[in-house]
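I have a structure I would like to understand better, so I am pasting it below and will then ask my questions one at a time.
The other protein chains are all here in position, but one chain of the complex has been omitted.
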């Protein structure tokens, strides 16, 4: 069974292995053992905090474990706030109009404006799944488990939450936006800039990036075309977030132009439609041994430190109570009559 | 009975009377007969357009008529797009962080950035109700009738729609934001600037306003305090829009700092929850002659040129068909079996 | 031989022909009869007005081939630009972006829209017929204006500037315009250039970019022509630079042609010019070529001729005397060419 759980100290080796497999443009997992160790410690501390009433600097990093093998095969995370230690930069794609009634000319010109508007906001991040586990809706479980955690503990996050999506770059890691814009100001290459950023060093952005709005219409077409566009491989992840209610509100990454998607926590479908109920443990009537059928549901427990989330299938929609198999209950670390949270995996059933 | 309908040529006198009663800061109705006449003509033309597939420059100005007296007592409108003739300006309230790890200082500084981001967007506007009609939910009818129109004809509007709310000013029309900011750049007073804008002349804004972001922390407290705040009298109107799903997304008026509220049309409650059904005409079972009871519902017809919207009360929720009294049907300009659109007046029943 | 004198209405057909030859990129001199007529009228008014300090006067001069009495060139001076609507230029400023941590120190040139030349006198539109583009004619025409300024300093500002035509190809395509202006004006260079000559310049305020343009983000072809003089104008540019005009980092907003400026009093012709009596020589003059002017305002005349400076004045030949229409002993101004 595939289970989402908080990361723990023992996962260091697995995390290093996963980090090795990510690539350029994946700045939140750097293949550096010391950094990853610190990251795990931060996450363990965050999950251990009791009585959190407002978000501070927690980093809720979770992993996807295959209980059959004990392998950690994916990660996902939520930062309770960004930009409070080091500035968090983005470009806002705004509009400036230039019109002359006399000449009958009206131009609405898009502009990129450097900002720190996401300062203090919660971010969902660090989504990575091993290639040979990209099936059986594992990706959806990994991504959406975070919404179950947020639904259960909204006080730990800000009203608005956002996600940065990887932007367009070619097989050599060359980003058209970087080549047309960033390169002129940085005198270093994209990879190097990307690495510096991922190591938490961002002062140089303020020092080197242009303060003034950049006129998008002056950029080469290949750069304009990637603004707000995600990398080929990230299209499914984007669609998934959009189905949950995340929207592109004209914020893009300053390096590769990838979009930030945002939503108010309470408006995320999985948050809004999820409901608490009490677990019964036994043999659910509508589950036939060894047969996978029915709608998919995300089920999580209501614990912080021992948070768990799994994916189940049921033929009939759950009511005010829910019967789980012993295996499911074990995976969720719950006893009978403990509260669980449940929601349809997708906005449309059977998907 | 109170009925919302498109404005017509004969309403000029009434519109002038209403315009006289608005005040400073209400830029969309100027008490100038020639301008109002042109505005009515624009609206008549807009409602007369058939087969509109995308928004252009329509101005859907409607009025609230008291059928008992024939008096026009209020107005409301929707512009299908703004900013395509003359630039449309707003301030975006962004954030710039300045942090020094060495000194342990971290400042997130709000900034005002001049933009034309709403260019091409639909706007709901021109909401005005005569003082002695501010009762019996007339205000809600006036405001929300627009959503019924948008629900019926979404192709005539953009995906996102916004509303500018009047900002804070004192009884003499003095705006704290203007005094601290605009005045330094305009050398004219708020009233004059406001009038120029309302007459559609906006080039001077580009010429005179500062291009660079303005640091909000440098403004006097009284100016900072009004950013994103509405005028005392506008608080109910703001709450009403927020209940419908409109949100303040950090855009404010460049003169008085009043907030712009925005929503995607499909996310507006009255749009999302409204449904079409067929009208029966007769005596509804749950309506007792001369007694007002039950939940309030907005009901509109499905016509453009002859659009009508009224408010009714019913004890039982309407199903797939709905029985209207002859008076209600007449007010809606419909015959039996014509389609009507219906929605609860408020997100919470009985309110 | 050549003579420079104020333009008159009779010169209109000749000026129109010159304007058509001049082509694109000389915005102050559009090939539009009505507009040229206005320019002549405004010039005549300016010459005849009493002036205490510079205002909206504009002075137009023509170059006459004295043998044929043909008009073969023209030039002008605006007493002040930007009085009604601002006069726009791009100032090239370097923006420093440095990161001590990364050991990076970038100085990035950026174009800032400015009005820095508003309120300054401008030399305009040096146009000379192809057949007469020799150094004497060009220098005479260019420097005649300076002698006029020296004669009437109260009519001009203490600083002068000239816009030099920027680089564009023979079809009038400016790489700079294509990379920048076109995006904001939604029209081609010819049209913008023409409008800028004939319309009030309000549309520039309305349409120009309001934020600095970082030069390295422009296409290379556009970067290369910033501050570069059109090859057809290189001779007039050289004359001005020799005079003491300097490039101070300002370029035209349309084609990025350089603007050169100088303090009026420090220009060679103005600093060196002398005033004195005309002495008529009885034999052929062996002296150097001089620029010699006579008269003032609407009677102002300048020619180039050999002359011999003497203690009592300037010795000139009889033909020169006749060309200038002066008598022996008339007060004249001169400077070596």
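Per-chain residue numbering starts at 1, and chain names A, B and C are given in the order in which the chains are listed.
FYI, contacts are C-beta pairs under 8 Å (C-beta built on N, C-alpha and C of every residue); 3 or more make two chains touch, one makes a residue touch a chain.
No experiment lies behind these values; they were computed from the predicted model shown.
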The chain left out of view makes contact with A, B, C
Identified contact with the non-displayed chain, of B:49, B:98, B:134 or B:275:
B:98
Give the residue, chosen from B:1, B:208 or B:302, that touches the chain omitted from the document.
B:208
Using the touch definition up top, pick the residue from A:46, A:75, A:203 or A:346 that touches the left-out chain.
A:203
Where the unshown chain meets subunit B, residue by residue:
96, 98-100, 102-103, 105, 107, 109, 111, 180-181, 184-188, 196, 201, 203-204, 207-210, 212-215, 217-220
Tell me where the left-out chain touches subunit C, residue by residue.
84-86, 96, 98, 100, 114-115, 118, 200, 202, 205
When the complex is taken as a whole, what residues of subunit A touch the one chain not shown?
203, 206-207, 211
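Just so we're on the same page, only the chains that are shown with their structure count from here on.
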Maximum centroid distance from subunit A, chain identifier (CA atoms):
C
Go ahead and note the Å separation of the Cα centroids belonging to subunit A and subunit C.
63
Could you grab the centroid distance between subunit B and subunit C? Build each centroid from C-alpha atoms only and quote it in angstrom.
56
Residue numbers of subunit C (touch at least two other chains):
206, 210-211
Using the touch rule from the top of the page, what residues of subunit A touch 2 or more other chains?
96, 98-99, 111, 203
